[in-house]
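Note that one protein chain of the assembly has been removed; the remaining protein chains are unaltered in position.
In order of appearance the chains are A, B and C, and numbering begins at 1 in each one.
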Amino acid sequence: MTPRTPADLNTAFNLADLERLGRAALDRNALEYYASGANDEHTLRENRAAFSRARLRPRVLVDVSSVNTGTSVLGLPLSSPIGIAPSAFHGLAHADAERATARAAYTRGSVMTLSTFSNTPIETVGAEAQGRFWFQLYLLRDRALSRSILDRAHAAGARALVFTVDAPFLGRREANERHRFALPAHLSAPNVASRDELAQVETDSGSQLANYFQNLVDKTFTWRDLDWLRGQTPLPIILKGILTAEDAHLAAEHGCHVWVSNHGGRQLDTAISSFEALPEIADAVAGRSEIYLDGGVTRGTDVLKAVALGARAVFLGRAALWGLAAAGEHGVERTLELLEDEFRLAMALCGATRIEDLTPALVRL
Amino acid sequence: MTPRTPADLNTAFNLADLERLGRAALDRNALEYYASGANDEHTLRENRAAFSRARLRPRVLVDVSSVNTGTSVLGLPLSSPIGIAPSAFHGLAHADAERATARAAYTRGSVMTLSTFSNTPIETVGAEAQGRFWFQLYLLRDRALSRSILDRAHAAGARALVFTVDAPFLGRREANERHRFALPAHLSAPNVASRDELAQVETDSGSQLANYFQNLVDKTFTWRDLDWLRGQTPLPIILKGILTAEDAHLAAEHGCHVWVSNHGGRQLDTAISSFEALPEIADAVAGRSEIYLDGGVTRGTDVLKAVALGARAVFLGRAALWGLAAAGEHGVERTLELLEDEFRLAMALCGATRIEDLTPALVRL
Amino acid sequence: MTPRTPADLNTAFNLADLERLGRAALDRNALEYYASGANDEHTLRENRAAFSRARLRPRVLVDVSSVNTGTSVLGLPLSSPIGIAPSAFHGLAHADAERATARAAYTRGSVMTLSTFSNTPIETVGAEAQGRFWFQLYLLRDRALSRSILDRAHAAGARALVFTVDAPFLGRREANERHRFALPAHLSAPNVASRDELAQVETDSGSQLANYFQNLVDKTFTWRDLDWLRGQTPLPIILKGILTAEDAHLAAEHGCHVWVSNHGGRQLDTAISSFEALPEIADAVAGRSEIYLDGGVTRGTDVLKAVALGARAVFLGRAALWGLAAAGEHGVERTLELLEDEFRLAMALCGATRIEDLTPALVRL
Partner (left out) sequence: MTPRTPADLNTAFNLADLERLGRAALDRNALEYYASGANDEHTLRENRAAFSRARLRPRVLVDVSSVNTGTSVLGLPLSSPIGIAPSAFHGLAHADAERATARAAYTRGSVMTLSTFSNTPIETVGAEAQGRFWFQLYLLRDRALSRSILDRAHAAGARALVFTVDAPFLGRREANERHRFALPAHLSAPNVASRDELAQVETDSGSQLANYFQNLVDKTFTWRDLDWLRGQTPLPIILKGILTAEDAHLAAEHGCHVWVSNHGGRQLDTAISSFEALPEIADAVAGRSEIYLDGGVTRGTDVLKAVALGARAVFLGRAALWGLAAAGEHGVERTLELLEDEFRLAMALCGATRIEDLTPALVRL
């Protein structure tokens, strides 16, 4: 896991190249943790295939000498509608862990979503991100601990709370179970547990993480409990893991924002792909809340299609991790830079100069 | 065919793993008998592909701390809507034959459907199943023999009669014909014939079984004869092999339950897959009868999709046999356990805590 | 090209097996002539794929103890709705050439369509077929020769005239052109030309046949000329090569029968598959004429699907030639027998006992 020197990044012309570099930098334990999807990985594959199938209908003879990819999410200006999705344990990818990711997000004018299960304390990440971060929460059975985490996130400068709603249980990433994924001894999850607590998790079978998670997370939380959650934090709340018009409507009714996601194909296999779910969700939300999306975004045209169909921003999960594994902070920067460049060019070639120009008419599903 | 020790089961994380173990434990004669479908095996493949294509629309923010997979079939409580379909000759897979399968069904709170063509007498199986079994009938040309079999099944504790209606003739499993499938000398079909009778079957060409079956089974039976059948047994009657709304309606009109099946792709090749046939059948039955389904079920999400679209339970054919071949009784138990665990997790990740929560809105076809 | 002994046929369990045997018996010149389709062979492949995609909806609980596959075409009783399509040069496959094919058709109660370009004189074939043959006509620019051929066909006992309408020019079977297909010196086309005439065909480039055909065939013939043709022969006229509702309607208006065909994918590549064209043609004909179909039939379920959707009979092109190449007369018999057996079983498993029971409700497209 020696970090690659930035020089290697010159051989990366797209995110597939960065994925290759990132995979090569990881050992099996880490690679399987990042790469695997649930069960037969149908949804993992469909997330990308659904984007590829959609056809663009580009417009011509527009003055595209100046293309502005800038947008904002919940009032935070972004250089482009591309953020970083939460993922656990960046320390598996690089010694700088979440600090590197946060610095890259700040440098690129993006936003990082910090996972509850980071290897770096919230405060450290908050200092690096300088306001360009959201905090992802798994609601813990220990509500006092949950509240303290929320307080820390707010104090550290998080701009929003991303509340994950699709993981009362962890999906079965069979590769992880087969090879008994475990967090290496030098890493911990300082937001929620000491290293000693982690070491006590029984691993008679399957993945250490799955067993640990099973005990930690609250499975009772419902729409009615959202009022309680809102009372714990002044941050806007985003519900991450929405895949239906019905739930998107409920989210908007409860004053929450909507993050379309199937958890990168890691939870419920054969769940609908994020991109296929987006149109009915955009219809249901009808402008009441902001909509985000993750899952399968690897090309600038994917970003464009998602935004055209109603997403305010897309978020990178594995793509950011491949960059991080390849070259730390610079690798994540390069990931964001390549995708933003592709997105800007795609806008120009579609005859769009501002985010507002991206409308459903650009896409034939 | 030395049975594998239960230790091997620890390497099985899903039904595909068990299939691998089971196949490895079988000789060619037995493997081809279990594995083959009719002709070009289009329907065999489509049974599974149809499930994979269907997309789930999971709901979130439901209290899933307690998920109850329990249901009942014809009043018999089941730990989950997963039973064992009838298949002939379990002795090909394991020395304990149908006794092992029956014990596993009992242990797991499931239900086994015993084939007319078992290698174990009805009474022996009935004793092991302790009420957790149904009896599958091929109506024989010898009606007196048919009646005696029905009487024995009832006396042995069978809870229902599963009347197979899709096999007046056997489909052509060409691998079996090519290699002249024959029942090994140490096995018999004690419910219908002595070993001597079996030995007398001519096998000049093709499969011994097909020739034998050809002479044994009644091909004249029609809807009008159902009244006669009902007079022979007090058991509820399930018609197994229904693939159309028309026949499902007739079944309900005749007071029978409906088992959607294409015989595991072994009868009429290019027949519609069970899962694709289910929606029109659920519409036609309209709650008048119970509906079951077999064909292609290998994942918990398959179970969930079938139940969501109207099946009261699904039944495992080959999947149970791979478990039986891999490790006898424990192998079948493990098959049921793995699938039930996957189904429970799929329910939780769909926001469903009871069987009643599984509705068509969860599935996008 | 030593004919295989009939013993080999015991290893053939389906038409794919016979194809394997037949291909092995042919040299490249003959194999490419039979096997090739036009250009990229899209239509050649689609002819078969279209059948495979169609799903059957079998009915159950019908008395199928007696299944009658018998039907008739233009009053000629057939043991099943399976005939032999015209194809040129059976002498490439077997020394007995069209005599073998005719004898097999007679023996099996089928009907053979004799090609204008046979290697055997009409009269010889007529004697072997004993009334079980139709004659296929390419209208020649030499109308006197055409008339004399028609007279000979009628005198030889042909029951119908199959007038090929899709080949004013030959399609480009590129394999034939690449390797300069030529009729071997020991074969001739006695119905239309002497061996000397054939030998004079220039073959500077491409296929000898294509060059020859180019000069021989009348390209001016239109719907208006059908009256002339009807005046030349008392035989009923079947138009072979219809692929649209529009032309099927015109055929019926002109008192002709309709043979749905794309010439086995040998003429216009990417032309619609025969099976996909059938429904609109059956609608357009609306019972006024008989409808036949060739193209891609290799399974009994293919026969059933075509008949269910409106074909009175299907015809075998390459399939018969593989049988002929494999074992002469017995090979063709075996082809017909295997397919008829499959068709009978498919009927029984669909709950159909007579041809009249085969209706569109059995097929989901």
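Observations on the structure shown:
One rule holds in what follows: a contact is a pair of C-beta atoms (placed from the backbone, for glycine too) under 8 Å apart; a residue touches a chain by one contact, two chains touch by 3 or more.
Treat the numbers as computed from the prediction; the structure is a model and nothing was measured.
Within the full complex, the chain left out of the display contacts the shown chains A, C. Considering the full assembly, A:A348 is the residue among A:L74, A:L145, A:A245 or A:A348 that touches the omitted chain. When the full complex is taken into account, the listed residue touching the unshown chain is C:E246, out of C:E197, C:D227, C:E246 or C:D283.
Touch with the chain that is not drawn comes from one residue among A:R28, A:R55 or A:R224, which is A:R55. Although one chain is not drawn, its touching partners on chain C can still be listed: residues 39-40, 42, 46, 165-166, 168-169, 171-172, 174, 177-178, 205, 219-223, 225-226, 239, 241-244, 246-247, 250, 267-273, 276-277.
Looking at chain A, the residues touching the absent chain are 10, 13-14, 51-52, 54-65, 299, 301, 305, 342, 345-346, 348-350, 361, 364.
Note that only the chains that are shown with their structure count from here on.
Comparing the contact residues of chain B and chain C by number shows a mostly separate set, under half of all numbers used being common to the two copies.
Distance from the centre of chain C peaks at A, each centre being the average of the chain's Cα atoms.
Between the Cα centres of chain A and chain C there is a gap of 60 Å.
If you average the CA atoms of chain B and of chain C, the two centres end up 43 Å from each other.
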